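Excluded from the complex is one protein chain; the other protein chains are retained at their positions.
Chain IDs A, B and C follow the sequence of writing; residue 1 opens each chain.
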Amino acid sequence: MASKGLVGWQDVDLSPEGQAEAVACGKLLKEKGFAKFDVVFTSLLGRSVKSAWMALMELENFAMPVINSWRLNERHFGDLQGKEGVSAPTTAPTALSMTDSRHPANDTHYRNVHKSSLPGSESLANVVERMTPFWSDNIAPCVMSGKTVLVSGHASLRALVKLLEAILA
Amino acid sequence: MASKGLVGWQDVDLSPEGQAEAVACGKLLKEKGFAKFDVVFTSLLGRSVKSAWMALMELENFAMPVINSWRLNERHFGDLQGKEGVSAPTTAPTALSMTDSRHPANDTHYRNVHKSSLPGSESLANVVERMTPFWSDNIAPCVMSGKTVLVSGHASLRALVKLLEAILA
Amino acid sequence: MASKGLVGWQDVDLSPEGQAEAVACGKLLKEKGFAKFDVVFTSLLGRSVKSAWMALMELENFAMPVINSWRLNERHFGDLQGKEGVSAPTTAPTALSMTDSRHPANDTHYRNVHKSSLPGSESLANVVERMTPFWSDNIAPCVMSGKTVLVSGHASLRALVKLLEAILA
Partner (left out) sequence: MASKGLVGWQDVDLSPEGQAEAVACGKLLKEKGFAKFDVVFTSLLGRSVKSAWMALMELENFAMPVINSWRLNERHFGDLQGKEGVSAPTTAPTALSMTDSRHPANDTHYRNVHKSSLPGSESLANVVERMTPFWSDNIAPCVMSGKTVLVSGHASLRALVKLLEAILA
């Protein structure tokens, strides 16, 4: 739902297009009969939370838990992050070192995660790998107990879809 | 932050004035240096959650828990609820019976609360009484452990202020 | 499950008789077919937690949440607490002042509760009053969603039974 360039874990604001998409998403979910979500999951990036809130306002869904996790974050693009005019490589770009101020280990948003798990760069396979425990221990139990779940994420949700396809195959 | 008439526990949408107030509140908090809230509390009423989200978007605060509780709801105005042209009485209005479809015991929003605690009408003293356990067991521990806390509520927050004044006196 | 004298909120060890009762309680629950508890509630007093653990060991129930709350504590007997040879008065005894080192506000076990809610003395009616929010917001939702619940408390559980009888009447 974000913009040009490899934004990755940069916490940029939701673009006007992204805002319009979030509202349209809310309208579409309403049309399709999703009257009430029981629990909502988002990444730790502001644009993911804001997208969820904007869709939920459209749906008039207010009183349910909204749970944020770094494990739903966009793919980390290493030292390509913030670069414009480059496209996402298939492998993990050169990793930021942990002493680099741009590394998530130095970002207070991630102070509740041990730095040994925070990536300095990721391939799509790495995204699947770090998203899987959150799916298994947090999202899936809600789905399995019959709850209606909304997940707001990034292009990285392709990793979740990939994971689900593998499970259902 | 809502409108004319005794709205109480009716889950009406946030008025345009209420939306403007929420945005202005976010701007003011930013100006005053409240850069980051660690935890946010709201009532279970949509207009309270929406006010919080709108203020938080203005503050660019996205990744913190937002906790909803009926104990922060507006005062329940019993059978006066929804009436226009009446002002809030000092005592509890005639209570809705538990078999009345308008009683919170028959509203799925409150299915996680035992109906014996849900009011069919309230005086301001009743509001203080049902808000106090939530203050003591949930909000106060956050404040006491040094967290910066945002509470989004209703005219009923006067009950919280009253409670705090009594504590500090 | 404790001893002679008005023990109240004093955190005394579970007596040998209390331990035998906890084990017997576990055996009885097993005989009666309570194979698995989904969630367990105890007071904050050690003898209540220990009773629960001993009964659960007998039942071979290990992997469920055990939730502790001061709201399930024994009745607070004010300045009669610790006295032997006295029996529980019907009204609240003389209250401990908040500056008294024996007042719960000065006990680190209760640091997560705002001191304005912590009692310096209680009547049985006061116990019902402070237990009710915990019943409504925490225990009842588990029961209502079909979970099998174990509550380990004190003579004060009479307050819970009283509350339930009033609800069911």
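The working rule: a residue touches a chain if its C-beta (ideal position, glycine included) is under 8 Å from a C-beta of that chain, and two chains touch if they have at least 3 such contacts.
In this text the structure is predicted, and so the values were computed from the model without any measurement.
> The complex has one chain that is not drawn here; which of the drawn chains does it touch?
For the complete complex, the undisplayed chain touches A, C.
> Taking the full complex into account, find the residue in C:Val49, C:Ala95, C:Cys142 or C:Ala155 that is in contact with the omitted chain.
Checking each option in C:Val49, C:Ala95, C:Cys142 or C:Ala155, the one touching the absent chain turns out to be C:Val49.
> Among A:Trp9, A:Phe62 or A:Trp135, which one is in touch with the chain left out?
A:Trp135
> Applying the definition given at the start, please give the residues of chain C touching the unseen chain.
13, 44-46, 49-50, 53, 57, 60, 62-64, 66, 68, 109
> For chain A, enumerate the residues touching the unshown chain of the complex.
Residues in contact with the chain left out: 69, 71, 111-114, 116-117, 130, 132-137, 140-141, 144, 163, 166-167.
As a convention for this text, only the chains that are shown with their structure count from here on.
> So with touch defined the way it is at the top, what topology do the chains form here? Options are line, ring, star, complete, other.
line
> With centres defined from CA atoms, tell me which chain sits nearest the overall protein centre.
Per-chain C-alpha centroids compared to the overall one single out B.
> Would you kindly tell me how far, in whole Å, the mean C-alpha position of chain B lies from that of chain A?
Roughly 30 Å separates the two chain centres.
> Rounded to a whole Å, what is the gap between the Cα centroids of chain A and chain C?
Using C-alpha averages as centres, the distance is 43 Å.
> For chain A, jot down the residues that touch at least 2 other chains.
Residues of chain A touching two or more partner chains: there are none.
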